[in-house]
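Structure, as structure tokens:
Only one protein chain is missing; all other protein chains are in place.
Right after this comes chain A.
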């Protein structure tokens, strides 16, 4: 079973190849560079490195967001088209879930998030139980302040995971106090191998209907709905 994973949902670009239970290789960069230019060459390079042809792939997994709308679409357009062309299944997993998975050894609430500007974040809450991620609070686009106030009222320690941790660290500590656990830098960076791990128990649906996990309407649509309430 050969699995190709890709993640371009946020700043990190990640590609991984797993054969049966072994990760054969990963490419991870954390650079403000163009995913569109670099994703396919990264896949090509890693496939050559592990000596695998596209026809040998059995499955594709992709981080489907939330994150950068454009980044998510680059990943999904690539993953869906490859899966369709190779006639193999494709599984999309939430980028927040992958991040939460990286906190699986933590005994408490795991709160992964991505900054969504203007005080907002894409966030969810999870805990790792019986070897599985359980979702505690649904993923949504939420005001960081509101989320933190809500978490403060829970008498539990909370692990915060985010590539954008530095933007919100002060606020987290000022609201949640010493129950907030913030690990060192590498734990906040999504590893593409973990995209595969997160997809492990998931069933592939139809390739055609796989959609990004935007967690937010397009701005024009939100405005339109706002001004057309009641019709």
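One rule holds in what follows: a residue touches a chain if its C-beta (ideal position, glycine included) is under 8 Å from a C-beta of that chain, and two chains touch if they have at least 3 such contacts; residues count from 1.
Assume contacts and distances are computed from a predicted model.
> Consult the UniProt record of the chain that does not appear here and report its protein name from "Penicillin-binding protein 2", "tRNA N6-adenosine threonylcarbamoyltransferase", "Electron transfer flavoprotein subunit beta" or "Peptide/nickel transport system permease protein".
Per the UniProt record, that chain is "tRNA N6-adenosine threonylcarbamoyltransferase".
> May I ask which residue of A:59, A:73 or A:104 touches the chain that does not appear here?
Of the candidates A:59, A:73 or A:104, A:73 is in touch with the missing chain.
> Check the options A:28, A:86, A:154 or A:189 and report the residue that touches the missing chain.
Missing-chain contact among the listed residues: A:86.
> To test your reading of the contact rule: which positions on chain A touch the chain that is missing from view?
34, 36-41, 43-44, 54, 69-70, 73-74, 76-82, 84-86, 207-209, 211-212, 214, 218-221, 224
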